[in-house]
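Only one protein chain is missing from this complex, and each of the others stays in its spot.
Chain lettering (A, B and C) follows the sequence in which the chains are written, and residue indices restart at 1 in each chain.
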Amino acid sequence: MVVILKENPDPRQLDNLTKWLQSQNLQIHTSSGVHQTILGLVGDTSCVDMDLIRALDIVEDVVRIQDPFKSANRKFHPLDTVVEVGNAKIGGGNFALIAGPCSIESEAQIISIAEEVKKSGAAILRGGVFKPRTSPYAFQGLRAEGIKLLLEAKKETQLPVVTEIMDISQLDLFADIDLIQVGARNMQNFELLKQLGHCQKPILLKRGFASTIKELLMSAEYIMAGGNNNVILCERGIRTFETATRNTLDLAAVPMLHSLSHLPVVVDPSHATGIARLVEPMTMAAIASGCDGVMIEVHNDPAHALCDGPQSILPEQFDAISRRAAILRETLKK
Amino acid sequence: MVVILKENPDPRQLDNLTKWLQSQNLQIHTSSGVHQTILGLVGDTSCVDMDLIRALDIVEDVVRIQDPFKSANRKFHPLDTVVEVGNAKIGGGNFALIAGPCSIESEAQIISIAEEVKKSGAAILRGGVFKPRTSPYAFQGLRAEGIKLLLEAKKETQLPVVTEIMDISQLDLFADIDLIQVGARNMQNFELLKQLGHCQKPILLKRGFASTIKELLMSAEYIMAGGNNNVILCERGIRTFETATRNTLDLAAVPMLHSLSHLPVVVDPSHATGIARLVEPMTMAAIASGCDGVMIEVHNDPAHALCDGPQSILPEQFDAISRRAAILRETLKK
Amino acid sequence: MVVILKENPDPRQLDNLTKWLQSQNLQIHTSSGVHQTILGLVGDTSCVDMDLIRALDIVEDVVRIQDPFKSANRKFHPLDTVVEVGNAKIGGGNFALIAGPCSIESEAQIISIAEEVKKSGAAILRGGVFKPRTSPYAFQGLRAEGIKLLLEAKKETQLPVVTEIMDISQLDLFADIDLIQVGARNMQNFELLKQLGHCQKPILLKRGFASTIKELLMSAEYIMAGGNNNVILCERGIRTFETATRNTLDLAAVPMLHSLSHLPVVVDPSHATGIARLVEPMTMAAIASGCDGVMIEVHNDPAHALCDGPQSILPEQFDAISRRAAILRETLKK
Partner (left out) sequence: MVVILKENPDPRQLDNLTKWLQSQNLQIHTSSGVHQTILGLVGDTSCVDMDLIRALDIVEDVVRIQDPFKSANRKFHPLDTVVEVGNAKIGGGNFALIAGPCSIESEAQIISIAEEVKKSGAAILRGGVFKPRTSPYAFQGLRAEGIKLLLEAKKETQLPVVTEIMDISQLDLFADIDLIQVGARNMQNFELLKQLGHCQKPILLKRGFASTIKELLMSAEYIMAGGNNNVILCERGIRTFETATRNTLDLAAVPMLHSLSHLPVVVDPSHATGIARLVEPMTMAAIASGCDGVMIEVHNDPAHALCDGPQSILPEQFDAISRRAAILRETLKK
């Protein structure tokens, strides 16, 4: 961390700052030029509050040189992390398609879709049971009952399963769930993240729709700081001024996350765009950008889905996407 | 709600749609023009999923005519809601200054600030104890211990107190807290909102930094749907491309919220701007925009605050702001 | 266009509105429900001002059913437009790599790069001569002198050339330029667009960094309304809250533009990301999303480029990208 002082800093305040920094176990290298003095801080600056220092009267600016995430940082862990989800692997060259309905509605529905997507090459089954809906009057998911149906589908198809947790009180219900999803709206629900750090299940951490790439990594750090390194990052679109698509899918985040972190990165083109006909081109683009998995909403009858219908595709469409995706991945390996 | 059909809709699909809408207890008024057919839906459309209908092949667009919030809607509750927080009132012409430190650090600190801000005219004392920090390595607040200190300050000064809840499991600790704050990051933590709907304490609901005005009202609706109508809305800045200030304070949200809803609206210029010298002009602007309260961070020694120092002001500065604010409010009443 | 009236509209105002709409040569189909009356407007609504109607006291909302762009609209021109740029073709299955330096610096530089990128498969040479720089003190480009150097490179390599125009007064200098670029900052310089509509040269219209997809199409419409249909659209990233990349590349815009319009779409990953190591993955992703061309900055010595160095890649890197891009396109055709 580098602290750039204003011209002619008040010596008493500078002395205060120096002592306070030293009390944080930091060494200070001072370099004085004609117009400016710069303090180089050496030591563990990950818990130093930049804003606090920047607020001081004598400080012009503060620059963090090391990213404040450690466990998630590729610098300290150069090798790709491979996360195992049941018998599926994600990361380090392992790719997985995650597919299933937005909401689980019935046993027949989830089992039928599970069988279809498995046949088409999906490695993990998704299905929503706790649904974060903007309106309290909208369908909130089958909840505990939905978990049971999802586990039925798992038993039938041997596919590992992923579903979203919305509150830590629901954790007991997730005992047999293979991958716990933290939704975009909960990416900075830090109490939830802390608790998930104490379990050893893989976590699918979705980027908040107004969160930066570095904030996503800091949220991963919350989970990893508790001892759980099985974190999969998920890009699912950010909120911008553009209204033609539901969100703006930020595919540059994929190579950027890969350069900053060793964690696997999957992409959710269904929620990002909110439009079924964009799912295929964005799946292909996501793969070409280098992601480790794609999560796709598949429904057997989108027109009657209880939620998020517009972004769902039919099993036969998923089959075509899966086939094209496999060919694309073969080509990219060359 | 109005459904605009594409030209020459498939009759079978139209029949399906019509039946499905009727099964939602909606009456349908069809009007056919040369190139387009429009369905006017009459009935309670608040739980109808627009996106679902828009996804249909035969549908061009769907327009909601009534806002999907009811309890929070001024149309159905024309009179201003007045929320009582201890002996303070907010809304319906009642204005309150809320002041105190970002984080409670010690008994001496919080009591000293509490006495100062009370003397200067604050009606409610704020002080953070559960702190939502981006980094797991940053100071997380004094937590349960902090609640005790805040209640000490309440006892000493008789000021009602507000602090932020981060997880529903903390609710028991809030028994003697007068106003429970839901932070921006939890505005769409729907499980938390639902639980808060079942208690009768006043809730200070902060707008998410990437949430629209209507989404804020939908989150208020979650609380009110549970039976708790004591909701105070708080504008605290939204995330935009501008980096000169921490967030962009959206003051037009104040009169807009007042026209859409009967709930009181307070403004937090400290977090919105993140810069101490902007707190006074933005407090004045917020009051001129018509808000029902302003929440200001006050610290006795900003340079040594454990968090959020740059946006804090000193008690003597708060005193000056409070005096100018009072004069301004007198003028605006004329 | 559909006008939704408020309940119980004032009859005199309704009469005024009706007459005014009729004076705009629109037929009105009125359909009255219990709580609402809807006016369906039939005719050419492309020049009707929605905001004007929405402002009326008696109007609840206005919905445009037909997009206000006509010449650019795929509905009226279902076949892909193929734009010819010298001997290169873009659109309708024709793909082109556009490559060259951000700024032209010398004859040796531009000719050397031109030869290199041609060898590697570029179909069009780019080189900036009028540079829109944020600071008046930054290098503004070689201007007229640069045009000469670019034309030298064209003569040497037979590559068609593209460069940016910044003001209509520069048009005479563009007589031998094959493709005129309108930069992101000028996308809504309507006077410039109108003038370019009167020439018959192909125009490369870059999306403004805060412009929606529909606004981009409206700007294309400005050019086409003047009689020039040779417009190529260019996605180059939009401004969001994310700062890890310079802009956020919106690749979903590619299939979205293709569905709304018949015009070809190219992608500029260099400016969008501002980071050289992201150019290859974003080029691949852009191609996989279905674009008709990619524009890449190539420099023989990025460390000494006079502007925009960070996003430039070396000729040997471009060669590798071009080869991978060709393989990818072969795969996608299958």
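Here is the rule we go by: a residue touches a chain if its C-beta (ideal position, glycine included) is under 8 Å from a C-beta of that chain, and two chains touch if they have at least 3 such contacts.
Keep in mind it's a predicted model, so treat the numbers as computed, not measured.
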### Query
Per the definition of touch given earlier, which of C:Leu151, C:Ala210 or C:Leu314 contacts the omitted chain?
C:Ala210
### Task
Touching the absent chain in the whole complex: find that residue among B:Ser31, B:Ser71, B:Ser219 or B:Thr273.
B:Thr273
### Message
Need a quick check: the contact residues on chain C for the chain that isn't drawn.
### Response
13, 16, 20, 46-47, 49, 51-52, 54-57, 68-69, 132-139, 166-169, 185-186, 188-194, 208-210, 215, 218, 221-222, 225, 239, 274, 276, 302-312
### Query
Can you list where chain B touches the absent chain?
210, 212-214, 238, 240-245, 248-256, 259, 272-273, 275, 277-278, 281-282, 284-290, 327-328, 331-332, 334
### Task
For the chain that got dropped from the picture, name the residues of chain A it touches.
2, 4, 29-31, 33-36, 38, 40, 42, 60-61, 63, 65, 210, 239-241, 243
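Here, only the chains that are shown with their structure count from here on.
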### Query
Measuring between mean CA coordinates, which chain is farthest from chain B?
C
### Task
Give the identifier of the chain nearest to the protein's overall CA centre, each chain being represented by its own CA mean.
A
### Message
Same or different interface residues for chain A and chain C, judged by whether over half of the residue numbers are used by both?
### Response
same
### Query
So how far apart, in whole Å, are chain A and chain B when each is placed at the average of its C-alpha atoms?
26
### Query
Distance-wise, how many Å sit between the C-alpha centres of chain B and chain C, to the nearest whole number?
39
### Summary
Note: chain C sits from chain A at a C-alpha centroid distance in Å of 31
### Message
Two-or-more-chain contact residues of chain A, please, as numbers and ranges.
### Response
210
